[in-house]
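Below is a structure I'd like to ask you about.
Selected chains from the complex are presented in situ; the others are not included.
Letters A and B name the chains as they come in the text, with residue numbers starting at 1 for each one.
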Amino acid sequence: MGMMTGEQYRESLKQLKPQIYYMGEKIESVVDHPAFVPHVNAAALTYEMAQAPEFEELVTTTSHLTGEKINRFTHIHHSHDDLVKKVKMLRAIGQQTGSCFQRCVGHDGFNAVYSVSYDIDREKGTDYHQRFIKFLGEVQTRDMMVSGAMTDPKGDRSLPPSKQKDPDAYVHIVDRRNDGIVVSGAKAHISGAVNSHGHLVMPTSAMKEEDADYAVCFYAPVDAPGIIHIFGRQTNDTRKCDCTIDQGNAEYGVVGGEALVVFDKVFIPWEHVFMCGEYEFAYELVDRFATAHRQNYGGCKTGLADVLIGTCYLLSEAQGTERASHIRDKLVEMVYLAETLYCCSVACSCQGFALPAGSYIADPLLANVTKLNVTRHVYEIARLAQDIAGGVLATTPSEMDWRDPEIGKYVNKSMAGVADVPAEIRIRMVMVVEAMTCGTTLL
Amino acid sequence: MGMMTGEQYRESLKQLKPQIYYMGEKIESVVDHPAFVPHVNAAALTYEMAQAPEFEELVTTTSHLTGEKINRFTHIHHSHDDLVKKVKMLRAIGQQTGSCFQRCVGHDGFNAVYSVSYDIDREKGTDYHQRFIKFLGEVQTRDMMVSGAMTDPKGDRSLPPSKQKDPDAYVHIVDRRNDGIVVSGAKAHISGAVNSHGHLVMPTSAMKEEDADYAVCFYAPVDAPGIIHIFGRQTNDTRKCDCTIDQGNAEYGVVGGEALVVFDKVFIPWEHVFMCGEYEFAYELVDRFATAHRQNYGGCKTGLADVLIGTCYLLSEAQGTERASHIRDKLVEMVYLAETLYCCSVACSCQGFALPAGSYIADPLLANVTKLNVTRHVYEIARLAQDIAGGVLATTPSEMDWRDPEIGKYVNKSMAGVADVPAEIRIRMVMVVEAMTCGTTLL
């Protein structure tokens, strides 16, 4: 036991038997199916970089529970330095993947549940915190990847959970037994769900007394009976199955591999239940998680922006436009927008503080500002990238045509740029920009 | 002869034998192949709406050549009213298609070549204008759809056409014969190219004396020997082949169906040559075309925005959020952004003026302002739409899963909104927003 390599992570996934559906098909192995491989690769990199000496300081740390060296994604922050290093780790990995690597969500869930379970116990005399510490110890020791599952489908958003026509619009307790609880409902667009070892499920909004059955937090293995994953569509998702270059980022994909996770009468033993009806703490848990997660965006998204900005610069070189002042201005503007995001993530981290449980949280106001900036700047960065790339972004012939013995030469001629850059290189760069700025990646 | 119905347009395409390649396949019939059908449908609507009494005033007009009733897309503008009606026609059609309908490009080409050929003749004593009038008469009488083919691949953009390593980086004359000229090169991302009757080819930039062979303007039938079309990739293009709902806009597609049009030693008879070496007029032709085309964007894009804004409003109703002030503010902002574009198109039209040839052109400065606003507002409108739609935009399960007898019920439950809106309706709306805001449609 201890930290896994990427290969060990892939092996560990093969031991599990989750129910996964995608485009009308039941998926046997996420590790092998081309629609899932890039997402597995991105998550695997969080294991691989922990083994690399140059990233050791960022991606590993010491467990406050065991004193053992652990992957930072399983760590509970205990200092400003922890918070800032999280942001730097996310940027470093994003620079490698150019895509979502999914593992931050569970990490933020660990930190949220750790501190809130402490608060519940203090006020209610429960023992959730000790249960969670025991579970977390296992996560750290086995180096588990756990999804953070918060967003419910929500149905009619003008109504609270208990007033929904269909009770399954929110995850809720359907039975309380001696040995545990039974839950039903669903969690929507959960990143990395299908290639995680399990799910950390949290409520999604503030609740009142009548919503008590919806105030539930627990862990469930990915292959627990009654859990069904329906993998969502992605922009250009079928390209993962029929070509390489046209994917833009064949290695790591373009999004986090989100899935709908359905809970159909799933049994959860008490040891994995961390909130069970304490509706007064539902908002606190959402808020702690949200702050932890908003803190991330100026890390990972800035790493992705670094890839995009670099690609745009190289593309302008390939097109012979890198000295044009309007191109340079756009590149500078992209850097400015990206670094502003980074500033926000760094600032909310170093202005964080200790919670009663002793763990550290980012400054909530500044984390919120981070998120607000992301929702604007990412679109603006994409706009500028598409402006630099030009119309070819939306009309490049397919890889199949480029490889075609008869007409491939025409594609080559039309995609050639300056004398010493082969068409293939320009095509690849264009496809990276398309993959990183189109469709769902804007979200 | 005379104006065609949509069906006659489709029939007319079947009579042609263009060479078209797409994703490694040679396409036999654009009218029947699912990757092309939506684009054919959108273009066909420009014929069908001309037959509809309620659109007659916008989509038809009277030929200044023959006095016959013609489709406005084949008309030479002769008044402010013509210019404004063009904008209103584009918005009206865009409201129907929610997608590019391609036929404006050739229309703008007609108007550009009409006026510039007059100017060349006046200065050079040539007879291009009469040639063009004869050709235009045929276009009007036969109600032809003609692409406007201007953008060359351009290779190294820091070099002029005659200095490129590969002369085919720009379309150029490779031979002058008694009966016509022979041309080679390519035109990139040409909207509607594969479902047009022919191409109106124009130069793409200002030129100097040494570039004279590149100062060439001509018409060529879509199936002229030596012309090869390579249809470009689009965001989510394969969805056209494997599903319906997931397309978002299965009827009309999401973009203009752009293709790379290769000219490999294509013979052009003199009657279809409208510029042949008069490099001093290359910039004028580009400029006239650009003004005509920039004028359009506040028409068509506003029509599309109307579809998107309406969908977002309905979607907010389905989600129970239509009364939230932040949702209302976003919808108002979208309207404001769209109507600003419309104002620009209307203003440049009614501030247009007559050229020496007697035809009318929009005000070039204000047309340029239109274009500048489009390049910003379209992204902002998309951002707001995605904000209203939420995360489901990027993660909705596939149509196949929704239709699945076993797991379809889970998709239904998770996609249900307020009590009286079925999940299918919400899914369809989400897919419309995805289709209209993702990827290549941002361009």
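The rule is simple: a residue touches a chain if its C-beta (ideal position, glycine included) is under 8 Å from a C-beta of that chain, and two chains touch if they have at least 3 such contacts.
Nothing here was measured: the structure is a model prediction, and the numbers come from that model.
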Copy number across the full structure, from 2 displayed chains: 4
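Methods note: only the chains that are shown with their structure count from here on.
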Angle (degrees, nearest 5) of the CA superposition of subunit A onto subunit B: 180
Whole-Å separation of chain centres (CA-atom averages), subunit A against subunit B: 37
Touch list for subunit B against partner subunit A, complex: 21-25, 151, 153-159, 165-166, 168-169, 186, 188-189, 228, 230-236, 238-239, 242, 246, 255, 258-260, 262, 264, 319-321, 323, 375-376, 379-380, 382-383, 386-387, 391-398, 400-401, 403-404, 407, 410-411, 413-419, 434, 437-440, 442-443
